[in-house]
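Only one protein chain is missing from this complex, and each of the others stays in its spot.
Chain IDs A and B follow the sequence of writing; residue 1 opens each chain.
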Amino acid sequence: MSTEEAPLLSVKDLQTHFFTDEGLVRAVDGVTFDIHRGKTLGVVGESGCGKSVTARSLMRIIDRPGKIVGGSIMLRKPRNDGSNQIDEIEIGELTDDGREIRSIRGESIGLVFQEPMTSFSPVHTIGNQIIEAIQLHRPLDDRAARNRATELLTMVGVSRPEERLDELPFQMSGGLRQRAMIAMALACEPDLLIADEPTTALDVTTQSQILELLQDLQEENGMAVMLITHNLGVIAEMADDVVVMYLGQVAEKGTVDEIFYAPKHPYTKALLQSIPNIYQPSRVELPTISGSIPHPYNRPAGCPFHPRCPEFMPGTCDVHVPETLVSPTGQHVRCFLYTEGAVRIDREEATAGKDASQ
Amino acid sequence: MSANQQITTPPGDTRVIGDTILEVNSLKKFFPIKKGFLRREVGQVRAVDDVTFRVRSGETLSLVGESGCGKTTTSRCILRAMKPSSGEMLFHQKDGRVIDLAKANRSQLRPVRREMQMIFQDPFSSLNPRMTLLDIIGEPLLVNGIGNRREREDRAAELLKLVGLRPEFLSRFPHAFSGGQRQRVGIARALALNPRLIVADEPVSALDVSVQAQILNLLMRLQNEFGLTYLFVAHDLSVVKHISDRVAVMYVGQLVEFAETDALFHHPKHPYTSSLMAAIPAPDPRKRGIRARLKGEVANPAAPPSGCYFHPRCPHAKDICKQESPIFEEVEPGHFVRCHRARELKLTGVPELDNSGAVSASDS
Partner (left out) sequence: MADQEYKPSHSPDPTEPADPDAARPPATPGTGADRTSDAVETVYDASTGAAAEDRVAVASQFQLMWWRFRRHRLAMFGGIVILLFYSVVVFADFLAYASPQASEAERSLMPPQRVYLFDDGSFSPHVFGLDSRRNPQTFQREYFANPDDKIELSFFAEGFEYNLFGFIPTNRHLIGTKDREIGESVFLLGTDVQGRDMWSRLMYATRISLTIGLVAVIVSIALGVVMGGLSGFYGGWVDMVVQRMMELLYSIPTIPLWMGLAAAVPDHWSILRIYFAITVIIALIGWTELARVVRGRLLALREEDFVMAANLAGASQFRVIFVHLVPLVLSHIIAAVSLALPAMIVAETSLSFLGLGLRPPAVSWGVLLQGAQNIQAVALTPWLLLPAIPVIVVILAFSFLGDGLRDAADPYGM
């Protein structure tokens, strides 16, 4: 799995906006990242950072009044005919709910939600729902599909899979439901699995089982995983690369080691420090991030993090939008602290001013 | 731009841990399982099954466990939002009298309620959207007939300042505030009657991670300032480790381990406690690795296994564990464990005084 290979999915400058009655919400506002085969991309952020909307944009399942208004989502899908050909599909340009996007959902990209209870229909058995997902993409008869479903449940570590197939979602525990959800997402061996807060609703012991399962599955079939969570522990445990999001933008992006050992963006730093952790001495006052996340309609001008930033530079951060800067190792950061001094800021100012006048 | 600048020194811990404020003895709460048209009782869910512990005034005692372990039911029984099935809960009042909360009726509970308040998990559900902050914070004062309108207003403004909000916010409605700010309002309301014991039910789990630390710091500051006693109910061991003096671990309605925070985290004596800690992913990519993960699922409290409830999942289970249910005993001073093998097992906990974590290394 060398990273030289073209990434499985390249997201460039993705913008998904919500046109609500109250105004425009820039839920995703210029997000760029790549996902590589066999790797796990962790996406961290708090509520309103746009991490879930990003995931939904990739599958084109954004609820109204949301719309992708810019950017590109390039999926590189190997042909099924055995040749080494790779099709480049621009997901952003596919027609809504057309045949192409429907074949991508499930077949190329699988999705696991936070609450499996609401993702399953309560009136159909788990088995029927998995079988349906299989038959949507594979020409299998009922018996073969059922066998495949049993196989999938076994793979995700469900004991007595034959019996479980005939159970209704509410008869299962949260952990089992999440496993079944993963089984369904894996039904057609997708190239990419998007897991949106897959363990948030679960207890820690169940969480560790699910995380281990995801790791094992990835090792076995080399799929890419996009893991969305607010839990930095889960990120540290699972991710190869990390995207830190704040108010719809990528604040910082790098390898997991860079993010945890050499964070650049003040938000990443503050986030890492403010979270209680069992390796710290108890009853010590934690460093905090002041204030709270702004309302999406009330987005601060300039850098979105500036009102809460400990390194806030008046006249710069609250006026201009920082550009994304890249280090030689490939770590991205969107912060004025890393521009080349005042001269650089002046140039920034000039371009920002020009853009504003357009 | 050294990140270390932000790390503050520990607060002057001026607390005095005093006498017992609450004794919970053999607390039980069973819920009947009813079936069929005639709602016949066919069984019981043993939500809280023989729980005994003492809370000392001025300390933070945490009840931890996974969902369904009975920690919330225990706290609701103590607050008498539920009537326990049996057992006693002796509350030592300010004036020295001792009242058994389990047997008290509504009018007997009234004066005790002033000394015992609650902080809720959900900052949205816990504030009435129709009321201003003044009405919300002033309600405990109003219903207890404390002060006139003017005095209540002053007190409410003072409480807002105490929890870090501006007194001008009194006329605002909850919808104007974020989750963290609402949680502060909830804390102000809990403080209104100068309580001695505060039951905090998952007070930070519904908040954004960047806001959790603010609330935890606030809770610790208020405790120092007013000598409050906290009964902290949580599932997040990191938060519990952070705030507690002593920790009680629950599993399927029972206490399985109870000790001082450091003893419990560094030297756990129950295999469940140890596995719980191992299950927490460390926020440090260099500490990855295969851990002893717990197999299986939490036992059903309606039909718990024989012997030790934990034995089907326990990596150290022996024959005795399947047959005899262990007693909750003090294996070391102040360290209670419910395990047959507590004295012989060497379990791993959190390594002591580990400062090489990602957090402190973030400036490298």
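Going forward, contacts are C-beta pairs under 8 Å (C-beta built on N, C-alpha and C of every residue); 3 or more make two chains touch, one makes a residue touch a chain.
Please read all numbers here as calculations on a predicted model, not as lab measurements.
Visitor: Taking the entire complex into account, which one of B:87, B:140 or B:349 touches the absent chain?
Guide: Touching the chain that is not displayed is residue B:140.
Visitor: Among B:30, B:53, B:91 or B:120, single out the residue that touches the unshown chain.
Guide: Reading the full complex, the residue touching the unseen chain is B:120.
Visitor: For the chain left out of this view, which of B:193, B:317 or B:345 touches it?
Guide: Once the missing chain is taken into account, the touching residue is B:193.
Visitor: Could you pull out which residues of chain B are in touch with the chain that's been left out?
Guide: 1, 79, 81, 110, 113-114, 116-118, 120-122, 124-130, 132, 136, 139-140, 143-144, 165-166, 169, 171-173, 175-179, 181, 186, 189, 192-193
To be clear about the criterion, only the chains that are shown with their structure count from here on.
Visitor: If you average the CA atoms of chain A and of chain B, how many Å lie between those two points?
Guide: 32
Visitor: If you look only at chain A, which of its residues touch chain B in the complex?
Guide: Touching chain B from chain A are residues 46-47, 173-176, 203-209, 211-212, 230-239, 256-257, 260-263, 266, 269-290, 292-293, 310-311, 337.
Visitor: Would you pull the chain B residues touching chain A in the complex into a rising list?
Guide: 1, 3, 5-11, 13, 66-67, 178-181, 208-214, 216-217, 220-221, 235-239, 241-245, 261-262, 265, 275-288, 290-291, 293-295, 297-298, 350-351, 353-354, 357-359, 361-362, 364
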